[in-house]
Structures are given as C-alpha cells and as structure tokens.
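One structure is given below, represented as structure tokens, and several questions about it will come after.
A single protein chain has been removed from this complex, and every other one stays in its place.
The first chain written gets the first letter, and so on, giving A and B; residue counts start at 1 in each chain.
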Amino acid sequence: MRREIPLAITIFVGFLLIFSVFFPPVEDLGENFSLFFDIIAVFAFFLGGGNLVRIHGKKLLKRKPDWAFSIVTLVGFFLMLAAGLFKIGNPGDISSNVTAEGSLFAIMYDNIFKPLGATMYALLAFFVASASYRAFRAKNREATILLSAAFVILLGSTPLGALLTSWMPDSLSILEIPNLAVWILSSPNLAGQRAIIIGIGLGVVSMSLRLILGVERSYLGDEGA
Amino acid sequence: MLWVGATLGFLMLLRLIPKIGWISRWPLSFIVGCTAGLYLINYFSSNMMRQVQDTIMPLFGAWLADPTTGQTAFSAFPAYDVVGNVVVAVGTFAGLVYFFFSKEHKGAFGATARVGIFFLMITFGASFGYTVMSRMSLLIGRIDFLFGDWLGMIR
Partner (left out) sequence: MTKHQRKDRHSRVGPATLLITVSVFFTASLSLAQSEPTVSDSVPVDSQAVASIAPVTSLIVEDFKYDDGEKLLLSWIPSIDDVPEVGRITGYEVYRITDGGEPEKIGDLVAGKNSYEDDGLSRESQYQYYVVALSDGGSAMSVMTAPSSPEREWINFGRTNLFLVALIIGGAIIFFIGSARRGKKLFVRKIAGLEAVDEAIGRATEMGRPILFIPGIRDMDDVQTLAALTILGRVAEQVANYDVQIRMPVSRSLVMTAARETIKAGFQTAGRPDAYNDDMVNYVTDEQFGYVAAVDGVMVREKPATVFLLGAFFAESLILAETGNSVGAIQIAGTARPAQLPFFVAACDFTLIGEELFAASAYLSGEPKALGSLKGQDVGKGIAMAAILIGVASATLAELTGWGAMTSLLEIMKGLFSSQ
C-alpha cells in the first residue's frame, strides 16, 4: 500500500491534467494545481530550513573542520528570519510591508544579499574567458565547427568584423561578416534549435508517460518505510 | 480549494515522524503527477506541434499581393532567403535524425545524423558567441561604472 496509493495518485492527477486541456470547464485545473504546489513547497521549507540548521548546528557543536563558517550561516539565517518575521526596524507596525524602506530586512537585502549575489554573477565574466579558451582549442571536427560559428558571431558584433570585409562588392554583401553572422543566427542556428526543441517536446512526453504509468517510480523510495 | 493544498502540505511534514513518514509520499506523488501531466501536453503543443508547423514553409517563393494594384503574383524569394529556407528545413530534419535512439547511426542514416551534429554544433557555437558578447557588454558596463562614474578615471 505504501507504493500503490502514491502510484494511483500520480496516475489519476497526471491523466486528469492531460485531459483537462480538452474540456473548457476544467481547463484551469492546471493553475489550481500550481497553487497547491506553491502551498506544499511552503510547508516543505520547514524541512529544508530545519535541515540547514541541523547540519550546521551539528558541525558547530562537534567542532568539525571549518565550523566557524557555520556560525556565519546560522547567524545570517536567523537574523534574516527574525528581521522578516518580527519586522525589525520597520517604519510602520507589524502589518507593514516586510521589505519597507528602512527595515532591517530591506537593509540586509540591499546591502548584503544583493551585492553577494552580484559578486557570484560577476564571476561569469572570468569563467566565460576560460570556457572560451577551452572551446576555442578546436580539438576535433565538432569543436572546430562550434569555434567557427562562435567566431563569426563574435566578430560580426564588433566594428572589426565590418571593417575586415567592407571592401567586398555589393554582389557579395552576404559574405560580409556582420551579414554572415545574422544569417548563421537566422538559418543554421534556427535549424539546430528546432531539432533540439522538437526532441525535448517528445522526450518530455515519453518521460511524463513513464512517470504517470509508474514505469519510473524511484522517487517514491523503497518498498519499506 | 486551498484546503487541499494545505492538507497536502501538512502531509509533507509527516516526514518528521519516522513511523508515518511514508505518508509524505502522497503529496510528492501528487506533485510528480501534476508536473508530468501539465508538461506533457504543454511541451507537446509548444515544442513539437508549433515547431513542426513553423518549419512548413515554401522554399523558393510565394504568391503575394501587390500593395499598389492588389493583384496577386508569384514572387521569387531572394537567393539569400532560398538558401536560408533550405538550410532550416534540411537542418531540422537532420537534427532529428541525430536524436533517433532506436536505429544505429550507420550508412545514409549515419551520414544524415552527422549532418545533424554539424547543425547542432553551429547552434551551440552561435549561442556561445552571442552569450559571450552579452556577458562582455555587462563587463564593459561595470568597468565603465567603476572607472568612470565611481573613480572618475574615464571621462
């Protein structure tokens, strides 16, 4: 029974949502179910948040390596939680907006949370450089094609690309690098994108059916408890 | 109806009680059923049907109405568009051949699959180049801010 009931729920809900799109009176069932999902996710956060506190609490108590960082995590977690829950420093009373200007929550969000996120995001600039180096080594035929296409697109977006081929006669204007870049984006790139997207559509259909029919059921855990 | 979501959410918390923790699989299976059902039909419609329909197009020309006279006449596409159309149709077809799982990539089928890989690599290269450019623009914007607005070194 520990597996049969969940499987029955999956089959019922799965087929219900598939068929709902063909019957206007129940067409917005999907939206309702998305709402249910959000509610379940809120409850589930107690499990996630609890797990975070438990792991870092254990690390701190047992003085495991790098335990000091756990203090930072726990202080950050509880401070932000308290700032939001008790509306610390909010200009209005407890009913005011949690992100109201001047509140501790807003101050922490704007001055700690956002810059830290932006810092991680900024790392991308460096990783793009190292990934480009790796991609541009052209170790085999496929990589060479990738490199060539990327090179034309990059060059086509810079003044240098236009300058290099500006001498071409009008009859060959298609071969000017900026035009070639546009053509690559609108033709072969589009073809590849379409093949990938159609494949994804079919892959989703197949995997969803496997899940609904119970062919894939590992997410339901073991047979026992 | 919100009580259904709240009940399922509550069942999720039963994980905290080991003896009846298995009940939390009910909301989990509800979510999996929802996601599978919703995605199945949405992706099928937007990814498969829509893309196939968009690929169905004339290659060489079309009957178009003359804006001044209102009469329709055959108008051949420029060579640039004809090549582009052929490439889109052939590339999409070959790309799909590459994704075939139940047939060995050998002979003519294998050759078509290799053409498919060719198109996929161009797609990856184009996306790569495009994203690198946009990331570089971001970087230039930040450098401009740091050395211009902030430090006043660039005017």
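Just so it is clear, a contact is a pair of C-beta atoms (placed from the backbone, for glycine too) under 8 Å apart; a residue touches a chain by one contact, two chains touch by 3 or more.
Given the structure is predicted, the values throughout are model-derived calculations rather than measurements.
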item	value
Contact residue for the chain not shown (choose from A:74, A:104 or A:200)	A:200
For chain B, residues in touch with the removed chain	12, 15, 24-25, 28, 31-32, 34-36, 39, 41, 43-46, 48-50, 52-53, 55-63, 74, 89, 92-93, 96-97, 99-105, 120, 123-125, 127-128, 131
Hidden partner chain, residues of chain A it touches	21-25, 27-28, 34, 37, 40-41, 44-49, 51-52, 55, 66, 113, 116-121, 123-124, 127-128, 130-132, 134-135, 146, 193, 196-200, 202-211, 213, 215-216, 218-224
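Criterion: only the chains that are shown with their structure count from here on.
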item	value
Rounded Å distance, chain A centre to chain B centre (Cα mean)	14
Contact footprint of chain B on chain A as seen in their complex	2-3, 5-7, 9-18, 21, 30, 32-40, 42-44, 46-47, 50, 122, 124-125, 128, 132, 135, 142-143, 145-154, 157, 174, 183-202, 204-205, 207-209, 211-212, 219-221, 225
Residue ranges of chain B touching chain A (in the complex, touch as defined)	1-2, 4-6, 8-10, 12-13, 15-16, 18-19, 21-22, 25-41, 43-44, 46-48, 51-52, 54-55, 80, 83-84, 87-92, 94-96, 98-99, 116-133, 135-136, 138-139, 142
